[in-house]
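Every protein chain of the complex appears in place save one, which is left out.
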Amino acid sequence: MADFWKRFSRNRGAVIGAAILLIVVIVALLAPILFPQSPWRMVQRPFLPPLTMDQYPLGTDAVGRDVLTGLAHGAQVSLLVGLISTVAALLIGIPIGALAGYFGGWLDDALMRFTEFFQTVPNFALAIVLVAIFEPSIFSIVAAIAIVSWPPVARLVRGEVLSLRSREYVEAAILAGQKNGTIIVRQVLPNTLSPIIVLASLMVATAILLESSLSFLGLGDPNLMSWGYMIGAARTVIRQAWWLSFFPGVAILLTVLALNLIGEGLNDALNPRLARKGR
Amino acid sequence: MGEPVLSVENLRIALPEGADRPFAVDDVSFELRAGEILCIVGESGSGKSMSANAAMGLLPDLVRPVGGKILFDGSDLLRLSEAQLMDLRGRRIAMIFQEPMSALNPLLRAGEQIAEVFEAHDLLTPKERSARAMELLEEVGIPDPEKAARAYPFQLSGGQRQRVMIAMALALEPEILIADEPTTALDVTTQAQILDLIRNLQEKHSMAVMFITHDFGVVAEIADRVAVMQYGKIVETGSVDEVLDNPQHDYTRKLIAAIPTLATDRARGDVGKQPVLEVDGLCKTYVTGGSLFGRNRRVVKAVQNVSFTLAEGETLGIVGESGSGKSSVGRCLVRLLTPDAGMVRLGGHDMATLSGEALREARKSIQMIFQDPYASLNPRSRVGRIIAEGPMAHGVPKAEAYSNAERLLDLVGLDTSAIDRYPHEFSGGQRQRIGIARALALEPRVIIADEAVSALDVSIQAQVLDLLADLKEKLDLALLFITHDLRVAAQICDRIAVMKEGEVVEIGPPRQIFTNPQNVYTRSLIEAIPGRERELAAAE
Partner (left out) sequence: MLRFILMRLGKAVIILIAILILNFFLIHAAPGDPAAVMAGEAGAADEKFIADLRERFGLDKPLLTQLGIYLGGVLQFDLGYSYRQQMPVADLILDRLPATLLLTMTAFAISLSLGTLAGVLASARVGKWSDTLISTTALLFYATPLFWAALMAVLLFSVVLNWLPGFGYETVGANYTGFRRVLDIGQHLILPATTLGLFFMAVYMRMTRASMLEVSQLDFVKTARAKGLRPSVIQRRHIFRNAMLPVVTLAGLQAGQLVGGAVLTETVFAWPGIGRLMFEALAQRDYNVLLGVFFVSAAMVLLFNLITDILYRFVDPRIRVG
């Protein structure tokens, strides 16, 4: 564990990423306390530019809602959707990949054709169709994101399991009389953990991007203020009010960047041999 | 002996910080003389290939020379500019490597890669280059040079690839050829051919060859002079006769003593014991690459009608080259593979047809020791768990399984404190001992050792072989020893089965196999053992 932190912190980008993410998390957690008002409430005149009133440093939008309050509450939505849909995608992808890789044969063929299908389908278009047909809600959004993002997990896990499966210690476990379930859980999956963790951190980033893209197109949960929604609502007034789309975009950018940096740091820390491709 | 063409003087090469020692090569001096083959021999990590790489200016990134000289044609190679080195490389000093597959670019044809050598030094026209490439392929003895020139590396066999590498190295008639373990990845018969080829070409072109190897058998075959390295230092140099017949340094003596000898007088004192394992008509065929539309379907008959018996307390060796099916046999016996036909009778069951719970139960009496000490232990489990897992899966209580594990660790010569440690804290030889303890935990009657010592250095190999022999005696085990190394087989087997292309071509006691082989293939295999002639001559 100490080694892990040492290697992680050697990657400067990862430390910066962790710091940014920490700030976003704190803002999201404290949003109800720092900004107790509803982000949907009109508080000032519309199109108040940033830095004109101390109370509303980032200005107001087309109907006079506070941009900063929106950002803080949006952080909650982004992180929550990112996290839950990633967990959901892992719950779909890991079993499929593990079964395909471990048992091989026709099961592998069938599961991989299935995975390939979902990987070929343009995933953003599928997400749009799913959310549109099942009506936008936090549930349909999370489900849609999970459905379009599990294939890489399945492929990764399958590949890892496939190579681990022929590893001699797995064969030794078979000979020792361990049962398939025990072998998968005890011998195989623990050794696929590092790449899964790295992939998961990158998937949270992608999920946040997907959620904001859906919200941008008007497919966000109508009850939740999100960054994508804010930019979508400001799209047509970009010429008058640049700040309405600028700040939420920066928020998305920084969060996604932070997660990517953390992913790289995790990769360095968890796969020391592959790390530092530089030299 | 000729003049020195390359002299290494007090060479010192630093390792990156955090390595196990500060210098890969520490104050090393030697000469390579015109027209000789100098073998630099040592175990892994001895720094034996470092000086050669330094001469070529091809050291790994973090490793750099910090002292000494490498003199060639009046100049110090360590002080030459990259441009000057580039001019020397391939033209005056050439090099071949261990893994001919990875040493060739997979995307370029063999002919193109040879012709590139001329291009690198701006010689000849493109047309002449490919003509020369063809001639070179012919010279290194590739059967159909035209076809080989057009082939991509993956279409050539291991031996052919190494011949392509040699053709490349010969292209500009260099004064020095550096060969870095060039036969280690090859089968024994191919190795013999490549060694012959190098020897012949060296004489024909009167090159000086620096030949790096870990194998004293190879040394005996090819060397004029020998330098023995240990921990980055040269401990002994001399003519091949001096070093092999009358080693001066302790380490050299130890290394030579560790080499399994072919002279075997193992007489079986326990003939007539009951067979524990009977194999009859075993067959296994692989079908690979078969897609839905039947493209690229390849059928490999890995095991064809193999029959033998293994008596209580007996050690049966299965030897063969890669692809002979020897490992497939072992895996069929423990049912890591399911044979297509045949019977494997063990303790009243037919292992070949069992399944489910019955198979799980029957496997207790037949266990396996694996080749790769690094891949055979789960990196995320403690040693105790690794050993105790098997008995626990069969219902032994945890406490009992762990105390048993302690006893086994002691039995294989490890400290019982190992039980709480992780595999990466152990060396290759120690890991192999852990693997043996794991195999013993289920108290099997038969142990299959699949290339169990092949990945180990010769001195460690000797220790593990001793341990196996000792355990076999103590526990009255029957051992099926699968190996490509005939010397190892000669040393520990009561009987040896020789496999070729899935079939057992000959089976008999070592004495018969080594002194009076009945089968043509067995004979060629025996004759290819490096260092054999020398050993026979010495024995007389």
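Per-chain residue numbering starts at 1, and chain names A and B are given in the order in which the chains are listed.
Rule of thumb we're sticking to: a contact is a pair of C-beta atoms (placed from the backbone, for glycine too) under 8 Å apart; a residue touches a chain by one contact, two chains touch by 3 or more.
Source: prediction; values computed, not measured.
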Shown chains in contact with the undisplayed one are A, B
Among A:A62, A:V87, A:I128 or A:L162, choose the residue that contacts the chain missing from this document, as touch is defined above.
A:I128
Chain A residues touching the chain left out here are 13, 117, 119-130, 132-135, 205, 209, 212-213, 216-219, 228, 231-232, 235, 238-239, 242, 245-246, 248-249, 252-254, 256-257, 260-261, 277-279
To test your reading of the contact rule: which positions on chain B touch the chain that is missing from view?
56, 58, 86-91, 94-95, 97, 99, 102-108, 116-117, 119-121, 152, 154-155, 165, 168, 293, 296
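The definition used in the following text is that only the chains that are shown with their structure count from here on.
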For chain A versus chain B, what separation do you get between their C-alpha means, in angstrom?
47
Where on chain B is chain A touching in the complex?
61-62, 334, 336, 360-361, 363-364, 366-368, 370-372, 375-381, 386, 389-390, 393-394, 435, 438-439, 441-442
Which of the residues in chain A come into contact with chain B in the complex?
167-169, 171-179, 182, 186-187, 190-191, 279
